[in-house]
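Note that one protein chain is taken out, while the other chains of the complex remain in position.
Let's turn to subunit A:
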Amino acid sequence: MADKRCSLQEAIQMIQNDDMITFSGFVIWRRPMAAIYEMLRQGKKGLHLVEVNSGTHAELLIGAGAVSIWESCWIGHELYGKVPHCLDRKMRERSVIVEDYSHQHMLYRMAAGAMGIPYLPTWASRGTDILNPEYDMLEKSGLRNGANERIPAKKFDFAQDPFYNEGEIIHVPAVRPRVCIVHAQQVGEEGTIRITGQTYSDEQAIKASELVIVLAEEIVPESYLREEPERNLIPGYLVDAIVELPWGAHPTGAYGYYDVDGPFIREFAAASKTDEGFATWADEWVYGVKDHEEYLNKLGVSRLEKLRANSYRKYSTKVKRGTR
C-alpha cells in the first residue's frame, strides 16, 4: 500500500483552484485550521464551499477572497462573533454567491452524497423562504446548466409521497465534493480515522467526498486502532492523505486535546469587520508565518498549555470562560 503520510504543504497541493470542498467539525470545533492557513499561503482561488455548517475557517477563506460560492446554512463564530463579517461584505459586493439551505437540508444533502444516491426527501423547513425559487442563487447566476457536474440542476424539488400518502415532500440534491479536509484526534498509518466526542457531520462529509485529507493530532499504529474497531469512524481506504499535526485545529477546539481559543477567535472576528482589518490580521497570522510550526511558536507554549484538555474531563480546566 502506498504511504499516505505527507507534509501539510504536499497535502494542500492536492487541492485545485475552483474545487468543491468541505470540512470536518462544527462551527468552532475541530476545524482543520492549519490546512486553511496553508491554502491561503498557496493562494487557492475560486473555491466552492459546501458545508453542513460553516464557521471561523470559512470566514478566513472568504475574507481572503479564496471562495466564489458558499452553500451552507450558518456561518459565524458562536460566542466569539455572531456576525459573519467576511461573508456579509463579499455577498453584498457580489463576489461570493450565497446559497442558503437549512441545517437538516445540508445534512441530508451530504448524507445523500455519502449514500451514493442523487437526493433525499425531508419534511424540514416547509413554509420558509429557503424554498423560495426567486432565491435560488446558483440558478440566477446561470450555474445550473449542467456545465459543472457538481452543481445540481435544481436547488430543491417537490414530490408527492408515493407510499404512505403523507403529502408533498421536499427533495434535496446530493452534495458531491471533490475534497474533504478533516481534523481528527487519531489516524492510523493506513488511514483509519478515530474521532472522539461528538462526531458532528464528519461521517457524511468524508463519505460524500472523492479526495479525503486528514490532519490528525496523532498518527497511531493501525494495530492499535484495530483493537477496538467500534471506536473508529472511517476505514483507511476512504482516506488519501495523512498529515500528523498537533494543534492543527487551533483556534477551534478538539475534544480530549484542547479547548477553543476564544480570545483568538474574538480578535479575528473583530479584525474581519473591514478588508483592511482582515488584511492586517492575515499578514500577521497567515502570511507572516512560514508554516504550522512557526504559527505554534508564535502562539507560545503558555498560551497552548492553558488550552490543553484535562485528560479525564476532555476539556481545559484552566481557561477562564465567563465573567466570574
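The rule we apply is simple: contacts are C-beta pairs under 8 Å (C-beta built on N, C-alpha and C of every residue); 3 or more make two chains touch, one makes a residue touch a chain; residues count from 1.
In this section, contacts and distances are computed from a predicted model.
Engineer: The complex has one chain missing from view, so what does its UniProt entry call it, picking from "Fluoride-specific ion channel FluC", "DNA-directed RNA polymerase sigma-70 factor", "Glutaconate CoA-transferase" or "Sugar ABC transporter permease"?
Structural biologist: This omitted chain is identified in its UniProt record as "Glutaconate CoA-transferase".
Engineer: Based on the whole complex, identify which of A:D19, A:E38 or A:D202 touches the chain you can't see.
Structural biologist: Going through A:D19, A:E38 or A:D202 one by one, A:D202 is the residue touching the chain not shown.
Engineer: Thinking of the whole complex, not just what is shown, which of A:G76, A:G113 or A:P173 touches the missing chain?
Structural biologist: Looking across A:G76, A:G113 or A:P173, the contact with the absent chain belongs to A:G76.
Engineer: Since one chain isn't shown, list which residues of subunit A touch it in the complete complex.
Structural biologist: Touching the chain left out of view, subunit A contributes residues 25-30, 52-53, 72-76, 78-79, 82-84, 87-88, 91-92, 98, 100-105, 107, 111, 122-135, 158, 165-168, 197-204, 253, 255-256, 259-260, 262, 309, 313-315, 320-324.
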